[in-house]
Each structure stands twice: as C-alpha cells, then as structure tokens.
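What follows is a single structure, written as structure tokens, with notes after it.
Only a single protein chain was left out; the remaining protein chains are all shown in position.
For clarity, chains are labelled A, B and C in written order, and residue numbers in each chain start from 1.
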C-alpha cells in the first residue's frame, strides 16, 4: 500500500468534467493552492475539468485558489457559507452576471452535512436556520417542543486538501487552524487527494496524534514549500499598492 | 479557571438519585474505576445516588465497575449495545429477574446518538437496524431510494470518564483504545467528571494533540495509579481458580 | 439626543457581563472589540468557528502565521491550553450549547427575540457564515448595536422586516443608549443612559420597552 504519488498531475488526473469537488480551507488557511493550480493549468491546457461544483466555506478571494478557478470559468456552482470576502470579485462578478450558481449553507450546517456524508447519515435535524429564508422548502420537525430543520448529507466525487504530515498509508496531521474542513471532506469524498508538507514513514506520526486516519485518504503528493493563500493575497495587494503609487 | 478537584468525593458529590450517567469505557479499557468505586461507596454509606440510568457500551463484567453498581442495586436502567460479556452475571441476574431495564442500541447508533446529544442534533437517520426488531416503533424514511431509521440524541446529566493527561482548563488526552466513547460522552453530558492519570500545566498538551477540548469538561481528579478493569477481572479470576484448586 | 455610547463603550458594557471562566464567541467585526474590555482578573476562553479554542490577541505586525487565524480571517495567537479541532467539532460546541456567550451585531432585533443580521435584501451577494448556528447555540446570545440606524430608524422593533438570522434567539441587547433583556417576547429595559428620558428612549425604540423592577443607570467610563 503506497498512496504517495510523485506527480501532482497524476494526482488530479481523475478529476473530470461536472464533478463535485470539496476543497479544504477556511479563507487562506488550509487552501491546497498547488493542487488547485494544477487543476487550473490542466483546464487551461485541455478545457477539462470544467462545470465543477465546488464545496468550500468561501468562494475565493483575489485571483488565487478558488478565485482563479472561477476566473478560468471552471466552476458552475459554489456550495459555501460565506461567498463575500475582502476581495471576492471573481465570484461576485460571475454571480451577478448569472454565470455561477450559489447554494448558501450556514457554516455549521455545511460542516455537519459534510460530516454526515462521510459518516453514512443521509439526513439530520438542526435548529440552525429554522424560520429563515435558508430553511425554505426544507422539511421541519419538532423535538421536545423545539423546531428543527432537516438537512441532507453532502458528498463529493473528490476532495482536495492540504495536510502537514502524511505517510504512505495516508495518515494525516494538519497545521493549526488549517485543519478546519479538511478532515470532514476527506471522509465525504469518493477520492481524497492530499498535498502534504512532508511525507514521513508509517509510525512516525504517533497513533494518538493522527487526525485523519489513512482509510479516508487515496493519494498524497508531497509539496514541501507550499504557497499560503493569505500570504499570496497580501503579496498581490502590496504589488498593486506599489503599482498604484 | 481551575477544574482540578483534589477530592474524588467532591467530584462526584453532584450525582444524585435518578440521574442519567454516561460512563466511559469499552469493556475494561477506559473504565473510570475509581470514580465508580467512589459512587458505589457513597451509595452504600448513604443510599444515594440510586435509580440511575447508566449509558455504556456494556453492562458490567465480573464484580467490578458497572457490575459493582448493579450488584449494589444503584442501577435502574442500562442503555448499551452489548450487555453480554464473559462474566456478565450481575446484569443477567437482575435483568432476568425483571429488576433492571434494558435499552439495547446498536453500537454505532449508540456512539452517534451520544455525539448528536453533544452536537445539538436532536435526530438523525441511519441505515443501521432498518427492518429489524431494534427499529420497531421508530420513524423510517427513504433517501435516494434507500431506507433509514430515525434515531434520537442521547444526553446525560453526568459523564464520568477516564483520561490520560488533563490540565486545569479541562483539556484531555486518552490512552490508546481507552479513548472510545469518552470524547463523545464529555460532549453529551451536562457535567463531565474526569479521572486523569496526570494533571499537567496548560500548554503542556500540544494544541494539535488535545482530544477533548476543555469546554466539554467540568471537573478533573488526578488518579495516578488507576486500576484497569480488565486487569482486575483477570486477577479476580486467578484468585478464584486458585481457591478452586 | 446627541449623547450616546461609542462602539467601544457598548463593547465595554457587554464585556462586564462576561463571567470568569466563560466560553465566548465574538462575531466578526465590532463584536471582536469586546475582548479588549474583559475585566481584569477574569479568565475568558474565546472560541472561533474555524476550529480554535483559547486563542489570544493578534500577534505583532510581521509575525502573523496565516494558518492561525480566527473566523474574521485575522491572525491570532494561542494561550496556554489552546486546542485545534475540525469544523464539525467546532460547531458541535456551538450547536450543542457549550458556549456561555455569543456576541453578534444586528440590523434589527425584535421583541420576540428574532434577529436579522445577515442580509439587507436580495441585491447583495448573500453570505451567512456561522451566525445562524451561533444564535441557536450559546446560553446567552447578546447583540451589541447602535440603538438606531444611520438614518435614525429604530433597530429594536416589533417584528424584523429584514431576512431573519434566527427565530426567538436573542437574550440581551446592548445598545448605544440602553441594556435590554428579552423575556417572554418583550423588551425588558434593564439600564438606560441617565441623560435620556424614558419617553425619548421609547421614541427611538420600535417596540414597547417594559420596566420590571428597577431600571438602572447605564454608566460607562470613557474608553
């Protein structure tokens, strides 16, 4: 069993038109920039994979990561909780032009729906969004005198996530708050593709400290000096300021 | 904020008649023997806390732990997945005499119901037990052409669990497979009381390695040389063998 | 009615009601200011939706770790005893009722506890984030807000006109003029600025203010 793939292109080769893709990260922390870049590069070179449904907390910022995917017109639909960011022009433009679909999901419901997808729970009830526009059309039920909304699981064809350490069996750790949605997405996707800062020998991660057990992981690419989305955005802003001055 | 309690008697003082008590452990691994012993001692001395509902995967083994509670007649009802063990006489006797109630829950459903209690999810659907006697009387629903059973959350007044390390803010780690239900029970109980092998300074547990964040924990007692239930049972069996020879 | 509390003063007032040992989630933006005014000697543990408990202040400029941020995407630091966890566990803390206090901003709060704070209507790109979860999780759901809109219209109303964030969820409102608790679907006035009369306060409030027992003076230092 060896889930390590030397080539990032090989790792993403199975992602095809129309797929639902979960992408780890919250804002810039945990965004798998190199995997996204490789997807965008392939789309620009071959026209595929297009018409993607992307699941992420946000809808891209600046011109990197998911925003780059949107600018490249690869994304047909976003499922997210907060598509507004300091600089979410890419999504806003396409959305207001009616060129991209949006499914808005409260953040906790998004997390729980993804976990449910990974845990084989097709539906659950939550107090979140009861009585609001978000709940329109969803079944409601009362338990112990309180009202709840029924929400369905979320699954994906592929998850692409960023990890800290990985071994050939797919066990993962994360870096600080970059963990966020990644362990859930790894559970909920048919295939989980990981970019890890470092590949280590099995056993090098203490069994007590494994965050994502290898059963949820399919492929691992080592990207030692991965870009950090927020850092990229700040660099770009500085360049822009400089250019404007 | 200091959740450390020097006295085990103080730690369990809030447990009163008729309460629902979640008890960590799977078989002997993770059983909080000293907390249980203190509860039994208090019951024998004062007649309280009695008429308890106990939630645990099993229903006691030999004459220690939950079996000791049952022998002491403190337990009115067990909620568990596997009340039969190599030596589950205590429960079997009381159950066949009609003196103790049993709610039998499949193991994965038990875990998920407890997690749901901790996560504010009042009900969820699972494929588990559909079409079986366990599902009788429960709502069923079809999602994507497959049938599921609706299960409700499980909560408790108190959880008593065993941890490895703890700090004064209540952050916990566990020892190997002794983790099992404990992190879930800590979430689902109104009060969570922990016996930890060692109390350490806040920060001594790496933030990446905390398994149960302190928000789920109310009281911690340090028990450096805690008994291990399975070891106790094997010792008892050896003594018995010796006596019989 | 030129005298009113500044945002910092509203935040200060809300901070006084956060007890020692409380687990608190502060909404993005204005609510984050509450942390600045934590009374000395109290230990408060802050939760952020993106999976950190017990984070501390912002690091000095240039020392940010952008993998260590809060829900507002601002860099933070860690206190000893901090922990990381995934988003489902983070919202289990929220939805499961484990937070003591959540503090949010508002467009409107209704006397029945309804809150509108996420959408000003169909024109903008909708974005809800974690607010809809937070209002149904914490034991106390507090709103901090100016008492009226920029146009002088009441923000405390009989029924919200804007899209709701949550139904019957708000417990306390700290405004630039008053402290109001929501009890049995009524605004119960607990404190008001001494400089404003009951009549004037009622005039800028869109629903009836009920006084039960004493209405104290709302006294806040310059901050």
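In the analysis below, a residue touches a chain if its C-beta (ideal position, glycine included) is under 8 Å from a C-beta of that chain, and two chains touch if they have at least 3 such contacts.
Small disclaimer: the values here were computed from a predicted structure and weren't measured.
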Shown chains touched by the chain that is not drawn here: A, B
Listed residues B:104, B:141, B:200 or B:236, member touching the removed chain: B:104
Of B:5, B:53, B:126 or B:171, the one touching the omitted chain in the full complex: B:126
For chain A, the residues touching the chain missing from this view: 1, 115, 117-121, 167-169, 171, 187, 201-203, 207-208, 210, 213-216
Residue ranges of chain B at the interface with the undisplayed chain: 26-30, 57, 81-86, 88, 91-92, 95-96, 102, 104-112, 114-115, 126-134, 147, 174-184, 211, 228-231
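We take it that only the chains that are shown with their structure count from here on.
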Chain located farthest away, centre of chain A as origin (C-alpha): B
Chain centre separation in whole Å, for chain C relative to chain A (CA means): 29
Whole-Å gap separating chain B and chain C, where each centre is the average of the chain's CA atoms: 37
Junction residues of chain C - those touching two or more other chains: 84-85, 88, 91, 94-95, 136
Where chain B touches two or more other chains, by residue: 119-121, 207-208
